[in-house]
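Left out: one protein chain. Kept in place: all the others.
Order of writing sets the chain letters: A and B. Residues in each chain are counted from 1.
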Amino acid sequence: MMTLIVQRVAMAIPSLIGVVVVTFLLTRMLPGDPAAYFAGPAATPQAIQEVRVKLGLDKPLIQQFGRYVVDLAHGNFGTSLTTGQPVITELRTRLPASAELTLLGLFVSIAIAVPLGIVAATRPNSLLDHTCRIVSTAGVSLPVFFTGLILIYVFYYLLGWAPAPLGRLDVFYLAPPQVTGFHLIDSLIAGDPQTFTATLKQLVLPALTLGVFSLAPIARMTRASMLTVLSSDFIRTARASGLSNWTVVITYAFRNAMLPVITTLGMVFSFLLGANVLVEKVFAWPGIGSYAVEALLASDFAPVQGFVLTMAVMYVTLNLMIDILYGLIDPRVRLEA
Amino acid sequence: MKRREFLKSATALTAAGCLSAPAIWSKAKAQSRQETLLIVSESGPNNLDIHGVGTNVPGYEVSWNCYDRLISHEMKTLPNGTPYYDKSKFKPELAEDMSIGDMSVTFKLKNDAVFQDGTPVTANDVKWSFDRAVTVGGFPTFQMSAGSLTKPEQFVVVDDGTFRVDFAKKDRLTIPDLAVIVPCVLNSQLVKKHATEQDPWGLEYTKLNTVGSGAFKVTNWTAASQVVFERNDNWKSGPLPKIKRVIWRMVPDAGNRRALLERGDADVSYDLPNKDFAELKSDGKLNIVSTPYSNGIQYIGMNVQHPPFDNVKVRHAVAYAIPYQKIMDAVLYGLAKPMFGAPVDTPIEVAWPQPHRFNTDLGMAKQLLGEAGYANGIQEPIQISFDLGFAGVNEPICVLMQESLAQVGIQSMINKVPGANWRTELTKKTMPLFTNVFSGWLDYPEYFFYWCYHSGKSIFNTMDYQSSAIDGFIDGARAAAANGDAAAYDMDVKGFVDLAFTDMPRIPLYQPYVNVAMQKNISGYQYWFHRRLDYRSFEKA
Partner (left out) sequence: MIDTTAVARRESPLASLLRHSRHVLAENPVTGFAFALFLLIFLAALFGPQMAPYDPLASNTAQTLKPPNAQHWFGTDQLGRDVFSRVIVATRLDFLIAIASVVLVFLMGGLAGVAAGFFGGWTDRIVGRIADTIMAFPLFVLAMGIVAALGNTVQNIVLATAIVNFPLYARIARAEANVRREAGFVEAARLSGNANWRILVGQILPNVFPILVVQMSLTMGYAILNAAGLSFIGLGVRPPTPEWGIMVAEGAAFMVSGQWWNALFPGAALMIAVFCFNLLGDGLRDIVDPRKRT
């Protein structure tokens, strides 16, 4: 197990280095001049040049890159121009917001897609199967921001069922004392059911938007995996032994079909992390996605670099965890490695 | 086993929470909602201190409400009932008395004014704050210089309660410049405690904390998310505000902001597309107040140093080709004051902005192009640039212009410039054709023209317009204003406006409106030169 972890981490290092270099280059290619921004609205070209020297932007790229790497090693991700705060502080406060939303979205997606996939697998090629396929594909065929806006229009504006899309918590609630940064968990720990409910209400629409968008891959994988398992010998034996359909499908088949679904979950989770930048913009969610988008449009490089690096590290860690989980569930994988 | 029990208990807890919650929170929520003003806008401040490096416009609103100045303006009332700041009448704020001498002005400070931490306000704080404003560079220093306030030597502490400003030269704009946002008074002793070698003015501390003597203080700031203000109950510079708490939330999506207002979940917003304002006005569910920008116009600028716009006939052709009324109807929904189409024989007035005499006339445009030597139009597409930060208005203007120019034979291509890059592009002075808006805090024609038309390489002279004739008029007007020579002043102002309309380096389109949408139970909105909200006058019924 340890060798597996070390191996994987070693393999990930070149990718992370690649990510750092590419992001640095891309952000330097962005239009927009931070020196002009800092120098203010009435700055003369000389004033702008002075600021440029002060910020170290006149040095050759290699030197700037070197300085960036040294800063990174000290945990200094730089400061954002648009918010004026150190990037690392902002990432730390905003990451739980995005993670909570993405996890809940994934949960919603699983809750709908897995049963859909199982049902479709038990009756292949029937009308039900085709309907399941159409429903899950339809969800992924709309741009995610459009789904979000439609949900807000219908459920908040027309029906008034959902709360105002003002972010994580209604203005009149104080955030629960920070333990994990996940308001749902923290409010339970603090024993505050009102904040819990308020948080949950704010989460419903954005999580639904994200969930709809990731239905298709999970439903398909579940269906495919279940189909394979359902046609295997041991299932035939179970049926022949007279076990109830429910037991056969859920207790035996599903448990064995889980593995590929879990790998897909990993892929879907990282895909969602990318998609949630748009959802965060629509729902005014104070997460790292909206942070990165605002920074990118303002040609503010430090947050963009920090965001990409954080996401890359999370992605690598996630894949590693999935591999380990895989190994725990399926001993055959462990023996192979 | 354990898993199932956990799930069972969590579900029970949630259910219990849902059931018991409604009764308890709705009363508390209702009460605190009544005492709070909830403002929503697209973006928020990046710095709580206007003297900070790169502070954005929302930061100015924080400064206005949390800090005091020596003087402020009285209010007059417009015909439609909106209170409007009176640019020539001043009222005391921190200073209870102002006596203007020949080359200086002396202020007697209120003797009971205190900062939010209880420290009394003295003339030393005023001097320190003013020194800071003229030394930190960037926008604050530039704004101070607009009123000829440039050197710390001009600021003199006579005694703890008396402060004097010496004039470097006579300038009509010096006193008004003391009432703008920049010369605010900070708690110098508190800030000095947080100053360092690298940061002698304590800018890092004031970026995150408000240290003024103003009516409100910031108690919570989550960048790009919300700002929370609480009333300073010890405010001495005016009547105590009725609102106790202001929450300013950032909501990036315009549709959501409108939805919040319509459902009553937000109190005030000034950040909506013109179409929404026009519709909300006719719906009648909200109060919409529209006031013209003081001293501001949206215009089409052309680079006059390079062909084809170095030829005045081509510029006139463009001025005839612009679809002005289409812009007023489809982009502004009538929420602006037209600055075009004045009858040909209208005399030039001593005022700014005022409308020019061009209107849409494609026939004239083609004829002038022919006379300028472009009978076959211009086939090489010209780039029309605009600031993406204000795309809501700029983009349709450029699209309509592109269509109209094509009809007179000028091909063009639209160039969206991201907001962060817009100033850089303007400074370069290479864009051939673009649309932009400019307005000045000090509402005087010579002020506008000095920054926008004078040849002195100002970055606001975006057209790179060089004319010694207009320089003469502008300099003359400023000198006349300083000396109080009304006749010379009027002559010079008419001179530079006339020349601007003859040469047409920039084509004014309209004077924009500041639109504010408020719930019906909110009153007390005042229009200020900075166009931001003043929380001190708001009331919630």
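What we mean here is this: a residue touches a chain if its C-beta (ideal position, glycine included) is under 8 Å from a C-beta of that chain, and two chains touch if they have at least 3 such contacts.
Here the structure is a predicted model, which is why all the values come from computation and not from measurement.
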Contacting the left-out chain in the complete assembly, out of B:75, B:195, B:400 or B:488: B:400
Touch with the omitted chain, as defined above, among A:140, A:162 or A:235: A:140
Residue in contact with the excluded chain [from A:224, A:243 or A:325]: A:224
Hidden partner chain, residues of chain B it touches: 253-256, 258-259, 262, 273, 275-276, 279, 325-326, 329-330, 388, 391, 395-396, 398-400, 402-403, 413-414, 416, 418
Chain A, residues in touch with the chain not shown (by the definition above): 11-12, 14-16, 18-19, 22-23, 26-27, 29-31, 125, 130, 133-134, 137-138, 140-146, 149-150, 153, 157, 216, 220-221, 223-224, 227, 270-271, 273-275, 277-278, 281, 292-293, 296-297, 299, 304, 307-308, 311-312, 315-316
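In this section, only the chains that are shown with their structure count from here on.
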Chain centre separation (chain A, chain B; CA means) in Å: 38
Complex contacts: residues of chain A adjacent to chain B: 31-33, 36-45, 47-48, 80-85, 90, 93, 149, 152-153, 156-157, 160, 164-167, 171-172, 188, 193-194, 196-197, 200, 281-282, 284, 286, 290-291, 294, 297-300
Chain A-facing residues of chain B, complex: 10, 13-14, 16-18, 20-21, 24-25, 28-29, 32-33, 36, 38, 40, 46-47, 52-54, 56, 137-139, 142, 207, 222-226, 247, 249-253, 255-256, 259-260, 262-263, 265-266, 417-421, 423-424, 427, 457-460
